[in-house]
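A single protein chain has been omitted from the complex, and every remaining protein chain is retained in its original position.
Going by the order they are written in, the chains are A and B; count residues from 1 in each one.
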Amino acid sequence: MHTKSLTELAADLASGAVSSTELTQAYLDRIAALDSRYNSFITTTPEIALAQAKAADEARAAGQAGAYTGLPIAHKDLFCTEGVRTSCGSKMLDNFESPYDATVVAKFKAAGAVMLGKTNMDEFAMGSSNESSFYGASRNPWDTDRVPGGSSGGSAAAVAARLTPAATGSDTGGSIRQPAALCGITGIKPTYGRVSRYGMVAYASSLDQGGPMAQSAEDCALMLNVMAGFDKMDSTSSQRDIEDYSAKLNESISGLRIGVPKEYMSDDLDPQIAERVQAGIKELEKLGASVREISLPRTRMSIPAYYIIAPAEASSNLSRFDGVRYGHRCENPEDLMDLYTRTRKEGFGAEVKRRIMVGTYALCAGYYDAYYNKAQQIRRLIQQDFLAAFNEVDLILGPTTPHPAFKIGAKNNDPVSMYMEDIFTLSLNLAGLPGMSVPCGTVEGLPVGMQLIGNYFDEARLLNVAHQFQQVTDWHKQTPAGI
Amino acid sequence: MSLDRSDVERIAYLARLAIDEQDIPQYTENLSSILQLVDEMQAIDTTGVEPLAHPLDGEQRLRADEVSEMNQREQLQSVAPATEEGLFLVPKVIE
Partner (left out) sequence: MEWETVIGLEIHVQLSTQTKIFSGASTAFGAEPNTQACAVDLALPGTLPVFNENAQRMAIMFGLAINAEIGKRAVFERKNYFYPDLPKGYQTTQLEKPVVGEGYVDITTDEGSRRVRIHHAHLEEDAGKSLHEDFHGMSGIDLNRAGTPLIEIVSEPDMRTSKEAAEYARKIHAIVTTLGICDGNMAEGSMRCDCNVSIRPKGQEEYGTRTELKNINSFRFIERAIDTEVARQIDLIEDGGKVVQETRLYDPDRNETRSMRSKEDANDYRYFPCPDLLPVVVDDDYVEAIRATLPELPDARRERFISEYNLSDYDAGVLSAYRPQADYYEAVVAASKDAKLAANWVMGELAKNLNANDTDIKQSPVSAEQLGGLLKRIKDNTISGNIAKKVFEHMWSDGGTADEIIEAKGLKQVTDTGAIEKVIDEVIANSTPQVEQYKAAEPDKRGKMIGFFMGQVMKATGGKANPGAVTGLLKKKLDALCD
(Lines give C-alpha, C1' and ligand atoms only; values in the text may rest on other atoms or scores of the structure.)
Protein backbone atom coordinates (compact mmCIF):
# COMPACT_ATOMS: atom_id res chain seq x y z
CA MET A 1 0.00 0.00 0.00
CA HIS A 2 2.77 2.34 0.85
CA THR A 3 3.98 2.63 -2.72
CA LYS A 4 0.62 3.93 -3.86
CA SER A 5 0.33 7.50 -4.93
CA LEU A 6 -2.03 9.97 -3.32
CA THR A 7 -4.28 9.71 -6.36
CA GLU A 8 -4.40 5.94 -6.09
CA LEU A 9 -5.09 6.06 -2.37
CA ALA A 10 -7.87 8.54 -2.96
CA ALA A 11 -9.43 6.08 -5.37
CA ASP A 12 -9.08 3.25 -2.85
CA LEU A 13 -10.76 5.32 -0.16
CA ALA A 14 -13.53 6.29 -2.52
CA SER A 15 -14.16 2.72 -3.55
CA GLY A 16 -14.07 1.49 0.02
CA ALA A 17 -11.12 -0.77 -0.68
CA VAL A 18 -9.45 0.70 2.36
CA SER A 19 -10.51 2.92 5.22
CA SER A 20 -8.65 5.98 6.30
CA THR A 21 -8.08 4.39 9.69
CA GLU A 22 -6.42 1.35 8.10
CA LEU A 23 -4.37 3.54 5.85
CA THR A 24 -3.30 5.79 8.65
CA GLN A 25 -2.34 2.94 10.95
CA ALA A 26 -0.26 1.42 8.17
CA TYR A 27 1.73 4.61 7.70
CA LEU A 28 2.14 5.18 11.41
CA ASP A 29 3.48 1.64 11.79
CA ARG A 30 5.83 2.17 8.90
CA ILE A 31 7.17 5.39 10.35
CA ALA A 32 7.70 3.77 13.72
CA ALA A 33 9.51 0.85 12.14
CA LEU A 34 11.68 2.63 9.62
CA ASP A 35 12.21 6.29 10.35
CA SER A 36 15.21 5.73 12.56
CA ARG A 37 17.03 5.12 9.29
CA TYR A 38 16.06 8.44 7.79
CA ASN A 39 15.27 10.73 10.72
CA SER A 40 12.69 12.37 8.50
CA PHE A 41 10.17 13.11 11.26
CA ILE A 42 10.75 15.37 14.25
CA THR A 43 7.32 14.72 15.76
CA THR A 44 4.76 12.09 14.94
CA THR A 45 1.14 12.64 15.92
CA PRO A 46 -0.48 9.20 16.05
CA GLU A 47 -3.38 10.14 18.34
CA ILE A 48 -4.35 13.14 16.31
CA ALA A 49 -3.92 11.18 13.08
CA LEU A 50 -6.16 8.33 14.17
CA ALA A 51 -8.81 10.72 15.45
CA GLN A 52 -8.74 12.56 12.15
CA ALA A 53 -8.86 9.28 10.24
CA LYS A 54 -11.89 8.18 12.19
CA ALA A 55 -13.63 11.47 11.52
CA ALA A 56 -12.77 11.16 7.85
CA ASP A 57 -14.23 7.67 7.64
CA GLU A 58 -17.40 8.92 9.30
CA ALA A 59 -17.64 11.85 6.94
CA ARG A 60 -17.26 9.48 4.02
CA ALA A 61 -19.95 7.21 5.36
CA ALA A 62 -22.24 10.23 5.62
CA GLY A 63 -21.58 11.01 1.99
CA GLN A 64 -19.54 14.09 2.77
CA ALA A 65 -16.09 13.19 1.50
CA GLY A 66 -14.07 15.69 -0.48
CA ALA A 67 -11.01 15.24 -2.66
CA TYR A 68 -8.55 15.01 0.24
CA THR A 69 -10.76 13.46 2.90
CA GLY A 70 -8.92 10.77 4.81
CA LEU A 71 -5.64 11.14 2.95
CA PRO A 72 -2.40 11.43 4.91
CA ILE A 73 -0.19 14.50 5.06
CA ALA A 74 3.01 15.35 6.87
CA HIS A 75 3.83 19.02 7.52
CA LYS A 76 7.28 20.52 7.37
CA ASP A 77 8.02 21.59 10.91
CA LEU A 78 7.80 25.29 10.17
CA PHE A 79 4.06 25.20 9.63
CA CYS A 80 2.42 26.09 12.95
CA THR A 81 0.19 23.29 14.20
CA GLU A 82 -2.08 24.02 17.13
CA GLY A 83 -1.20 22.09 20.25
CA VAL A 84 1.67 20.32 18.51
CA ARG A 85 5.37 21.10 18.67
CA THR A 86 6.48 23.41 15.88
CA SER A 87 10.24 23.46 16.13
CA CYS A 88 11.53 24.78 12.77
CA GLY A 89 14.34 22.29 13.31
CA SER A 90 15.70 24.51 16.07
CA LYS A 91 16.47 24.28 19.75
CA MET A 92 14.94 27.75 19.97
CA LEU A 93 11.48 26.27 19.43
CA ASP A 94 12.03 22.77 20.76
CA ASN A 95 9.53 23.48 23.55
CA PHE A 96 7.09 25.49 21.42
CA GLU A 97 3.60 24.04 21.01
CA SER A 98 1.93 26.48 18.70
CA PRO A 99 -1.31 28.02 20.03
CA TYR A 100 -2.67 28.31 16.49
CA ASP A 101 -2.75 26.61 13.10
CA ALA A 102 -1.06 27.95 10.00
CA THR A 103 -3.54 28.67 7.22
CA VAL A 104 -2.06 25.81 5.16
CA VAL A 105 -2.56 23.43 8.08
CA ALA A 106 -6.10 24.68 8.66
CA LYS A 107 -6.89 24.16 5.00
CA PHE A 108 -5.70 20.57 5.09
CA LYS A 109 -7.69 19.99 8.29
CA ALA A 110 -10.80 21.42 6.70
CA ALA A 111 -10.22 19.18 3.69
CA GLY A 112 -10.25 16.15 5.97
CA ALA A 113 -6.54 15.38 5.85
CA VAL A 114 -4.86 13.10 8.38
CA MET A 115 -1.71 14.60 9.89
CA LEU A 116 0.97 11.96 10.46
CA GLY A 117 3.48 14.35 11.97
CA LYS A 118 6.02 17.17 11.46
CA THR A 119 9.01 16.65 9.27
CA ASN A 120 12.68 17.43 9.72
CA MET A 121 14.26 20.47 8.14
CA ASP A 122 17.32 22.69 8.11
CA GLU A 123 17.11 25.03 11.06
CA PHE A 124 14.70 27.89 10.28
CA ALA A 125 14.78 26.77 6.65
CA MET A 126 18.35 27.91 6.18
CA GLY A 127 20.25 25.25 4.34
CA SER A 128 20.40 22.84 1.42
CA SER A 129 21.13 19.57 3.17
CA ASN A 130 19.03 19.24 6.34
CA GLU A 131 22.31 18.93 8.25
CA SER A 132 21.74 22.03 10.34
CA SER A 133 18.69 20.63 12.13
CA PHE A 134 18.81 20.56 15.92
CA TYR A 135 17.32 17.09 15.61
CA GLY A 136 20.19 15.76 13.53
CA ALA A 137 20.65 15.21 9.84
CA SER A 138 17.97 13.58 7.82
CA ARG A 139 19.21 10.84 5.48
CA ASN A 140 18.54 10.29 1.82
CA PRO A 141 16.63 6.99 1.44
CA TRP A 142 18.55 6.35 -1.81
CA ASP A 143 21.82 6.30 0.14
CA THR A 144 21.66 6.97 3.83
CA ASP A 145 25.22 8.31 3.89
CA ARG A 146 24.00 11.18 1.79
CA VAL A 147 21.90 14.23 2.36
CA PRO A 148 18.28 14.40 1.24
CA GLY A 149 18.74 18.04 0.38
CA GLY A 150 17.22 20.97 2.20
CA SER A 151 15.70 22.76 3.73
CA SER A 152 12.64 20.50 3.26
CA GLY A 153 14.86 17.44 3.62
CA GLY A 154 12.62 15.58 6.02
CA SER A 155 9.56 15.97 3.80
CA ALA A 156 11.51 14.77 0.76
CA ALA A 157 13.01 11.80 2.58
CA ALA A 158 9.66 10.81 4.08
CA VAL A 159 7.99 10.77 0.69
CA ALA A 160 10.93 9.04 -0.98
CA ALA A 161 10.85 6.33 1.68
CA ARG A 162 7.09 6.22 1.32
CA LEU A 163 6.58 6.90 5.01
CA THR A 164 3.92 9.30 3.81
CA PRO A 165 2.56 9.70 0.31
CA ALA A 166 2.68 13.47 0.58
CA ALA A 167 4.24 16.25 2.59
CA THR A 168 4.24 20.03 2.63
CA GLY A 169 7.47 21.90 2.12
CA SER A 170 8.58 25.49 1.85
CA ASP A 171 10.86 27.04 -0.70
CA THR A 172 12.87 30.23 -0.28
CA GLY A 173 15.84 29.50 -2.56
CA GLY A 174 15.06 25.97 -3.71
CA SER A 175 14.06 24.22 -0.52
CA ILE A 176 11.25 22.23 -2.14
CA ARG A 177 12.78 21.66 -5.56
CA GLN A 178 16.32 20.71 -4.58
CA PRO A 179 15.40 18.03 -2.01
CA ALA A 180 12.72 16.76 -4.40
CA ALA A 181 15.43 16.34 -7.05
CA LEU A 182 17.91 14.68 -4.69
CA CYS A 183 15.26 12.27 -3.40
CA GLY A 184 13.61 11.43 -6.69
CA ILE A 185 10.21 12.92 -5.92
CA THR A 186 8.08 15.69 -7.41
CA GLY A 187 7.72 19.10 -5.81
CA ILE A 188 6.42 22.48 -6.85
CA LYS A 189 7.09 25.96 -5.53
CA PRO A 190 4.06 28.03 -6.50
CA THR A 191 4.11 31.66 -7.62
CA TYR A 192 4.88 34.01 -4.74
CA GLY A 193 1.59 34.88 -3.07
CA ARG A 194 -0.30 31.82 -4.33
CA VAL A 195 -0.12 29.98 -1.00
CA SER A 196 -0.67 31.78 2.30
CA ARG A 197 2.35 32.42 4.51
CA TYR A 198 0.28 32.96 7.63
CA GLY A 199 1.57 30.52 10.22
CA MET A 200 4.52 29.46 8.09
CA VAL A 201 7.42 30.65 10.22
CA ALA A 202 9.18 33.31 8.19
CA TYR A 203 12.72 32.98 6.91
CA ALA A 204 12.83 35.52 4.06
CA SER A 205 9.41 37.08 3.71
CA SER A 206 9.66 38.22 0.10
CA LEU A 207 10.97 34.84 -1.08
CA ASP A 208 9.18 32.18 1.02
CA GLN A 209 6.42 30.04 -0.45
CA GLY A 210 4.84 26.84 0.82
CA GLY A 211 4.13 24.03 -1.62
CA PRO A 212 3.43 20.33 -2.23
CA MET A 213 5.94 17.47 -2.28
CA ALA A 214 4.65 14.13 -3.46
CA GLN A 215 5.23 11.26 -5.88
CA SER A 216 3.84 12.87 -9.02
CA ALA A 217 2.49 15.98 -10.66
CA GLU A 218 -0.99 14.56 -10.34
CA ASP A 219 -0.53 14.25 -6.58
CA CYS A 220 0.94 17.74 -6.34
CA ALA A 221 -2.09 19.11 -8.16
CA LEU A 222 -4.37 17.45 -5.64
CA MET A 223 -2.39 19.05 -2.83
CA LEU A 224 -2.17 22.46 -4.46
CA ASN A 225 -5.95 22.50 -4.76
CA VAL A 226 -6.05 22.38 -0.97
CA MET A 227 -3.19 24.79 -0.32
CA ALA A 228 -3.70 27.58 -2.81
CA GLY A 229 -5.88 30.62 -2.37
CA PHE A 230 -6.22 34.11 -0.97
CA ASP A 231 -5.80 34.56 2.79
CA LYS A 232 -6.88 37.79 4.44
CA MET A 233 -4.40 37.21 7.26
CA ASP A 234 -1.47 37.56 4.81
CA SER A 235 -0.97 40.95 3.15
CA THR A 236 1.24 39.40 0.47
CA SER A 237 -1.38 36.79 -0.46
CA SER A 238 -2.63 37.10 -4.03
CA GLN A 239 -6.30 37.83 -4.59
CA ARG A 240 -6.19 36.27 -8.00
CA ASP A 241 -8.73 33.45 -8.43
CA ILE A 242 -7.44 29.93 -8.00
CA GLU A 243 -8.19 27.24 -10.52
CA ASP A 244 -8.58 23.48 -10.39
CA TYR A 245 -4.98 22.41 -10.79
CA SER A 246 -6.03 18.91 -11.78
CA ALA A 247 -8.24 20.06 -14.64
CA LYS A 248 -5.61 20.53 -17.32
CA LEU A 249 -3.29 17.66 -16.47
CA ASN A 250 -4.29 15.66 -19.51
CA GLU A 251 -4.08 18.39 -22.08
CA SER A 252 -1.70 17.86 -24.95
CA ILE A 253 1.52 19.81 -24.88
CA SER A 254 1.86 19.88 -28.62
CA GLY A 255 3.08 23.28 -29.69
CA LEU A 256 4.47 24.12 -26.28
CA ARG A 257 7.53 26.36 -26.64
CA ILE A 258 10.28 25.40 -24.21
CA GLY A 259 13.38 27.46 -23.58
CA VAL A 260 16.59 26.01 -22.19
CA PRO A 261 18.91 28.70 -20.81
CA LYS A 262 22.42 28.36 -22.08
CA GLU A 263 23.65 29.50 -18.68
CA TYR A 264 22.08 26.41 -17.13
CA MET A 265 23.57 23.94 -19.56
CA SER A 266 27.06 25.37 -19.43
CA ASP A 267 30.29 23.40 -19.52
CA ASP A 268 30.41 23.51 -15.74
CA LEU A 269 27.39 21.25 -15.44
CA ASP A 270 28.08 17.64 -14.49
CA PRO A 271 27.85 15.90 -17.90
CA GLN A 272 25.85 13.02 -16.54
CA ILE A 273 23.21 15.36 -15.24
CA ALA A 274 23.27 17.22 -18.53
CA GLU A 275 22.62 13.91 -20.27
CA ARG A 276 19.59 13.11 -18.12
CA VAL A 277 18.13 16.54 -18.67
CA GLN A 278 18.69 16.26 -22.43
CA ALA A 279 16.90 12.92 -22.35
CA GLY A 280 14.03 14.59 -20.57
CA ILE A 281 13.94 17.31 -23.18
CA LYS A 282 13.77 14.66 -25.91
CA GLU A 283 10.70 13.14 -24.31
CA LEU A 284 8.97 16.49 -24.29
CA GLU A 285 9.86 17.05 -27.91
CA LYS A 286 8.33 13.67 -28.73
CA LEU A 287 5.15 14.92 -27.10
CA GLY A 288 5.09 17.85 -29.47
CA ALA A 289 6.97 20.57 -27.65
CA SER A 290 9.51 22.69 -29.46
CA VAL A 291 12.75 23.50 -27.71
CA ARG A 292 15.12 26.38 -28.25
CA GLU A 293 18.07 27.86 -26.47
CA ILE A 294 17.45 31.07 -24.56
CA SER A 295 19.58 33.24 -22.33
CA LEU A 296 19.13 34.32 -18.76
CA PRO A 297 22.26 36.44 -18.56
CA ARG A 298 22.17 37.34 -14.89
CA THR A 299 21.72 33.78 -13.62
CA ARG A 300 24.98 33.76 -11.77
CA MET A 301 24.13 37.01 -9.96
CA SER A 302 21.25 35.29 -8.26
CA ILE A 303 23.66 33.80 -5.74
CA PRO A 304 25.06 37.01 -4.26
CA ALA A 305 21.69 38.74 -4.53
CA TYR A 306 19.96 35.94 -2.69
CA TYR A 307 22.64 35.65 -0.05
CA ILE A 308 22.12 39.28 0.82
CA ILE A 309 18.35 39.58 0.59
CA ALA A 310 17.45 36.37 2.38
CA PRO A 311 19.80 36.84 5.35
CA ALA A 312 18.81 40.51 5.62
CA GLU A 313 15.13 39.68 5.90
CA ALA A 314 15.88 36.71 8.12
CA SER A 315 18.01 38.77 10.51
CA SER A 316 14.95 40.91 11.15
CA ASN A 317 12.41 38.08 11.16
CA LEU A 318 14.40 36.17 13.76
CA SER A 319 14.70 39.07 16.18
CA ARG A 320 11.46 38.01 17.83
CA PHE A 321 13.22 34.98 19.31
CA ASP A 322 14.32 36.59 22.55
CA GLY A 323 13.15 34.30 25.35
CA VAL A 324 10.37 36.63 26.47
CA ARG A 325 7.05 35.34 25.11
CA TYR A 326 7.74 31.78 23.89
CA GLY A 327 10.51 29.37 22.99
CA HIS A 328 13.87 28.82 24.57
CA ARG A 329 15.02 31.06 27.39
CA CYS A 330 18.44 30.86 29.04
CA GLU A 331 18.53 30.03 32.72
CA ASN A 332 18.82 32.77 35.32
CA PRO A 333 19.43 35.73 33.05
CA GLU A 334 21.43 38.37 34.90
CA ASP A 335 20.07 41.30 32.98
CA LEU A 336 18.31 42.09 29.75
CA MET A 337 21.44 41.88 27.62
CA ASP A 338 22.27 38.51 29.13
CA LEU A 339 18.72 37.29 28.47
CA TYR A 340 18.94 38.18 24.80
CA THR A 341 22.49 37.20 23.97
CA ARG A 342 22.59 33.93 25.87
CA THR A 343 19.09 32.83 24.81
CA ARG A 344 19.94 33.43 21.18
CA LYS A 345 23.38 31.91 21.45
CA GLU A 346 21.95 28.75 22.97
CA GLY A 347 18.87 28.61 20.80
CA PHE A 348 20.34 29.14 17.32
CA GLY A 349 22.78 26.92 15.44
CA ALA A 350 25.87 28.08 13.54
CA GLU A 351 24.35 28.52 10.08
CA VAL A 352 21.46 30.55 11.43
CA LYS A 353 23.86 32.75 13.37
CA ARG A 354 26.00 33.24 10.26
CA ARG A 355 23.04 34.33 8.19
CA ILE A 356 21.70 36.62 10.90
CA MET A 357 25.10 38.28 11.06
CA VAL A 358 25.45 38.64 7.29
CA GLY A 359 21.96 40.06 7.13
CA THR A 360 22.55 42.45 10.01
CA TYR A 361 25.73 43.67 8.36
CA ALA A 362 24.08 44.16 4.98
CA LEU A 363 21.44 46.43 6.49
CA CYS A 364 23.82 48.58 8.49
CA ALA A 365 24.03 52.23 7.66
CA GLY A 366 26.78 52.66 5.15
CA TYR A 367 26.40 49.21 3.68
CA TYR A 368 22.71 49.28 2.77
CA ASP A 369 23.28 50.76 -0.67
CA ALA A 370 26.15 48.51 -1.63
CA TYR A 371 24.49 45.35 -0.38
CA TYR A 372 20.76 45.28 0.22
CA ASN A 373 19.77 47.93 -2.29
CA LYS A 374 22.17 46.60 -4.91
CA ALA A 375 20.81 43.09 -4.45
CA GLN A 376 17.23 44.32 -4.94
CA GLN A 377 18.29 46.07 -8.13
CA ILE A 378 19.89 42.89 -9.42
CA ARG A 379 16.70 41.13 -8.47
CA ARG A 380 14.78 43.35 -10.87
CA LEU A 381 17.28 42.63 -13.63
CA ILE A 382 16.83 38.91 -13.04
CA GLN A 383 13.08 39.35 -13.25
CA GLN A 384 13.54 41.25 -16.48
CA ASP A 385 15.60 38.38 -17.90
CA PHE A 386 12.73 36.00 -17.24
CA LEU A 387 10.04 38.32 -18.58
CA ALA A 388 12.03 38.76 -21.77
CA ALA A 389 12.39 34.99 -22.07
CA PHE A 390 8.67 34.44 -21.55
CA ASN A 391 8.01 36.66 -24.55
CA GLU A 392 9.49 33.90 -26.66
CA VAL A 393 8.75 30.71 -24.77
CA ASP A 394 5.97 29.30 -22.60
CA LEU A 395 8.12 27.40 -20.19
CA ILE A 396 11.79 27.29 -19.21
CA LEU A 397 13.62 24.06 -18.47
CA GLY A 398 16.92 22.96 -17.05
CA PRO A 399 18.50 20.86 -14.32
CA THR A 400 17.30 21.41 -10.77
CA THR A 401 20.72 20.94 -9.19
CA PRO A 402 24.33 20.90 -10.42
CA HIS A 403 25.07 17.67 -8.55
CA PRO A 404 23.20 14.71 -7.13
CA ALA A 405 23.08 14.15 -3.37
CA PHE A 406 26.45 14.70 -1.69
CA LYS A 407 27.72 12.91 1.37
CA ILE A 408 26.65 14.04 4.80
CA GLY A 409 29.41 16.21 6.24
CA ALA A 410 31.05 16.90 2.87
CA LYS A 411 30.31 20.61 2.89
CA ASN A 412 30.39 21.27 6.59
CA ASN A 413 33.19 23.77 6.74
CA ASP A 414 32.40 25.49 3.53
CA PRO A 415 29.12 27.41 3.61
CA VAL A 416 29.87 29.13 0.30
CA SER A 417 30.28 25.84 -1.53
CA MET A 418 26.89 24.82 -0.13
CA TYR A 419 25.38 28.02 -1.46
CA MET A 420 26.59 27.18 -4.97
CA GLU A 421 24.29 24.15 -5.02
CA ASP A 422 21.36 26.53 -5.37
CA ILE A 423 22.45 28.16 -8.61
CA PHE A 424 19.49 26.95 -10.68
CA THR A 425 16.78 27.46 -8.11
CA LEU A 426 17.49 30.81 -6.48
CA SER A 427 16.52 33.08 -9.32
CA LEU A 428 12.90 31.91 -9.32
CA ASN A 429 12.41 32.95 -5.73
CA LEU A 430 13.94 36.33 -6.48
CA ALA A 431 11.54 36.79 -9.37
CA GLY A 432 8.59 35.15 -7.59
CA LEU A 433 8.01 32.67 -10.43
CA PRO A 434 6.64 29.14 -10.00
CA GLY A 435 8.98 26.20 -10.44
CA MET A 436 8.80 22.44 -10.27
CA SER A 437 11.28 19.64 -9.96
CA VAL A 438 10.45 16.39 -11.74
CA PRO A 439 12.55 13.21 -11.49
CA CYS A 440 14.29 12.60 -14.83
CA GLY A 441 16.86 9.89 -14.19
CA THR A 442 19.64 8.71 -11.95
CA VAL A 443 23.38 9.31 -11.87
CA GLU A 444 25.32 6.49 -10.28
CA GLY A 445 22.14 5.33 -8.61
CA LEU A 446 21.21 8.72 -7.26
CA PRO A 447 18.15 10.59 -8.52
CA VAL A 448 18.38 13.83 -10.47
CA GLY A 449 15.64 16.27 -11.27
CA MET A 450 14.58 18.45 -14.17
CA GLN A 451 13.34 21.91 -13.29
CA LEU A 452 10.34 23.41 -15.05
CA ILE A 453 9.90 27.15 -14.68
CA GLY A 454 6.66 28.87 -15.52
CA ASN A 455 5.38 32.39 -15.90
CA TYR A 456 3.47 34.00 -13.03
CA PHE A 457 0.49 31.89 -11.86
CA ASP A 458 1.11 29.29 -14.54
CA GLU A 459 1.13 26.36 -12.09
CA ALA A 460 -1.52 24.51 -14.03
CA ARG A 461 0.67 24.47 -17.12
CA LEU A 462 3.71 23.27 -15.18
CA LEU A 463 1.70 20.45 -13.67
CA ASN A 464 0.30 19.60 -17.09
CA VAL A 465 3.73 19.37 -18.69
CA ALA A 466 5.10 17.37 -15.76
CA HIS A 467 2.13 15.03 -15.85
CA GLN A 468 2.51 14.41 -19.56
CA PHE A 469 6.19 13.69 -19.00
CA GLN A 470 5.27 11.28 -16.21
CA GLN A 471 2.87 9.43 -18.53
CA VAL A 472 5.75 8.47 -20.82
CA THR A 473 8.48 7.96 -18.22
CA ASP A 474 8.53 6.20 -14.87
CA TRP A 475 11.37 7.89 -13.01
CA HIS A 476 8.82 9.24 -10.57
CA LYS A 477 7.62 5.74 -9.74
CA GLN A 478 11.03 4.47 -8.82
CA THR A 479 11.87 4.01 -5.18
CA PRO A 480 15.11 3.30 -3.38
CA ALA A 481 16.02 -0.35 -3.02
CA GLY A 482 13.96 -2.08 -0.38
CA ILE A 483 11.24 0.56 -0.18
CA MET B 1 34.99 42.59 1.54
CA SER B 2 36.92 41.31 4.51
CA LEU B 3 35.77 41.68 8.07
CA ASP B 4 37.86 41.94 11.14
CA ARG B 5 37.21 40.91 14.68
CA SER B 6 35.75 44.21 15.78
CA ASP B 7 33.25 44.12 12.91
CA VAL B 8 32.10 40.70 14.00
CA GLU B 9 31.80 41.83 17.59
CA ARG B 10 29.74 44.84 16.63
CA ILE B 11 27.43 42.85 14.39
CA ALA B 12 26.97 40.22 17.09
CA TYR B 13 26.06 43.01 19.51
CA LEU B 14 23.48 44.52 17.15
CA ALA B 15 21.98 41.07 16.63
CA ARG B 16 22.14 40.18 20.32
CA LEU B 17 24.17 37.04 19.70
CA ALA B 18 26.84 36.06 22.19
CA ILE B 19 29.76 34.51 20.36
CA ASP B 20 32.34 32.50 22.23
CA GLU B 21 35.83 33.93 22.11
CA GLN B 22 37.22 30.85 20.40
CA ASP B 23 34.57 30.93 17.69
CA ILE B 24 35.19 34.48 16.59
CA PRO B 25 37.96 33.66 14.10
CA GLN B 26 35.82 31.04 12.36
CA TYR B 27 32.86 33.39 12.12
CA THR B 28 35.10 36.16 10.87
CA GLU B 29 36.45 33.88 8.16
CA ASN B 30 33.04 32.54 7.16
CA LEU B 31 31.45 35.97 7.03
CA SER B 32 34.34 37.36 5.04
CA SER B 33 34.07 34.66 2.43
CA ILE B 34 30.32 35.17 2.14
CA LEU B 35 30.84 38.88 1.70
CA GLN B 36 33.50 38.22 -0.92
CA LEU B 37 30.92 36.19 -2.78
CA VAL B 38 28.41 38.99 -2.71
CA ASP B 39 30.98 41.54 -3.78
CA GLU B 40 30.58 40.03 -7.24
CA MET B 41 27.41 42.11 -7.45
CA GLN B 42 29.47 45.27 -7.76
CA ALA B 43 30.52 44.20 -11.26
CA ILE B 44 27.00 44.69 -12.55
CA ASP B 45 25.88 48.14 -13.64
CA THR B 46 22.56 48.90 -11.97
CA THR B 47 22.33 52.63 -12.66
CA GLY B 48 18.73 53.69 -12.84
CA VAL B 49 17.36 50.28 -11.94
CA GLU B 50 14.47 50.39 -9.48
CA PRO B 51 14.96 47.93 -6.60
CA LEU B 52 12.46 45.04 -6.61
CA ALA B 53 11.15 44.75 -3.05
CA HIS B 54 8.20 42.52 -3.87
CA PRO B 55 8.06 40.07 -6.76
CA LEU B 56 4.48 40.98 -7.58
CA ASP B 57 3.55 44.58 -8.27
CA GLY B 58 0.91 44.69 -5.60
CA GLU B 59 -0.73 47.32 -3.44
CA GLN B 60 -1.43 46.91 0.24
CA ARG B 61 -4.93 45.71 0.98
CA LEU B 62 -6.79 47.53 3.78
CA ARG B 63 -8.53 45.78 6.66
CA ALA B 64 -11.83 46.99 8.16
CA ASP B 65 -11.40 48.50 11.64
CA GLU B 66 -13.45 45.88 13.49
CA VAL B 67 -12.42 43.88 16.54
CA SER B 68 -11.85 40.28 15.46
CA GLU B 69 -9.51 39.00 18.17
CA MET B 70 -10.90 38.48 21.66
CA ASN B 71 -8.99 37.91 24.88
CA GLN B 72 -6.83 34.82 24.44
CA ARG B 73 -4.35 35.53 27.19
CA GLU B 74 -4.49 32.16 28.87
CA GLN B 75 -3.91 30.23 25.70
CA LEU B 76 -1.23 32.54 24.32
CA GLN B 77 0.65 32.74 27.62
CA SER B 78 0.61 28.97 28.03
CA VAL B 79 3.79 28.91 25.94
CA ALA B 80 5.53 31.75 27.78
CA PRO B 81 8.69 31.04 29.81
CA ALA B 82 7.91 33.45 32.66
CA THR B 83 4.69 35.25 33.50
CA GLU B 84 3.06 36.65 36.60
CA GLU B 85 -0.32 38.31 37.04
CA GLY B 86 -0.76 38.23 33.30
CA LEU B 87 2.52 40.03 32.61
CA PHE B 88 5.58 38.71 30.78
CA LEU B 89 8.57 38.79 33.12
CA VAL B 90 12.02 39.99 32.06
CA PRO B 91 15.10 41.09 34.00
CA LYS B 92 14.61 44.59 35.34
CA VAL B 93 14.14 47.22 32.65
CA ILE B 94 15.98 50.38 33.60
CA GLU B 95 14.94 53.61 31.90
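By definition in this document, a contact is a pair of C-beta atoms (placed from the backbone, for glycine too) under 8 Å apart; a residue touches a chain by one contact, two chains touch by 3 or more.
All values reported here derive from a predicted model rather than from experimental measurement.
Peer 1: Check the whole complex and report which displayed chains the hidden chain contacts.
Peer 2: Touch partners of the hidden chain, whole complex considered, are A, B.
Peer 1: Among A:Tyr27, A:Tyr68, A:Phe96 or A:Tyr264, which one is in touch with the chain left out?
Peer 2: A:Phe96
Peer 1: Looking at A:Glu123, A:Asp171, A:Asp322 or A:Asp422, which residue reaches the missing chain?
Peer 2: A:Asp322
Peer 1: Have a look at A:Ser151, A:Thr236 or A:Gln470 and name the one touching the chain we're not showing.
Peer 2: The single option touching the absent chain is A:Thr236.
Peer 1: Which listed residue (A:Ile242, A:Leu336, A:Ala370 or A:Ala410) would be found touching the missing chain in the intact complex?
Peer 2: Candidates A:Ile242, A:Leu336, A:Ala370 or A:Ala410; residue touching the omitted chain: A:Leu336.
Peer 1: What is the set of chain B residues that contact the non-displayed chain in the whole complex?
Peer 2: Within chain B, the residues touching the omitted chain are 14, 16, 53-54, 58-69, 71-73, 76-77, 82, 84-95.
Peer 1: Extract the touching residues of chain A with respect to the undisplayed chain.
Peer 2: 78-80, 86, 88, 93, 96, 98-100, 102, 197-202, 204-206, 232-236, 312-313, 315-316, 319-322, 324-327, 336, 340, 360, 363-365, 368, 372
Rule of thumb we're sticking to: only the chains that are shown with their structure count from here on.
Peer 1: Using the average of all C-alpha atoms in each chain as its centre, how far is it in Å between chain A and chain B?
Peer 2: A distance of 23 Å separates the two centres.
Peer 1: Write out the stretch or stretches of chain B touching chain A in their complex.
Peer 2: Residues 3, 7-8, 11-12, 14-20, 27, 30-31, 33-35, 37-42, 44, 46, 49-56, 58, 60-61, 63, 72, 75-76, 78-82, 88, 90-93.
Peer 1: Write out the stretch or stretches of chain A touching chain B in their complex.
Peer 2: 95-99, 191-193, 206, 232, 235-236, 238-239, 298, 300-301, 303-305, 307-308, 315, 319, 322-327, 329, 333-342, 344-345, 348, 353-354, 356-358, 360-362, 364, 370-371, 373-381, 383, 415-416, 419, 430-433, 456
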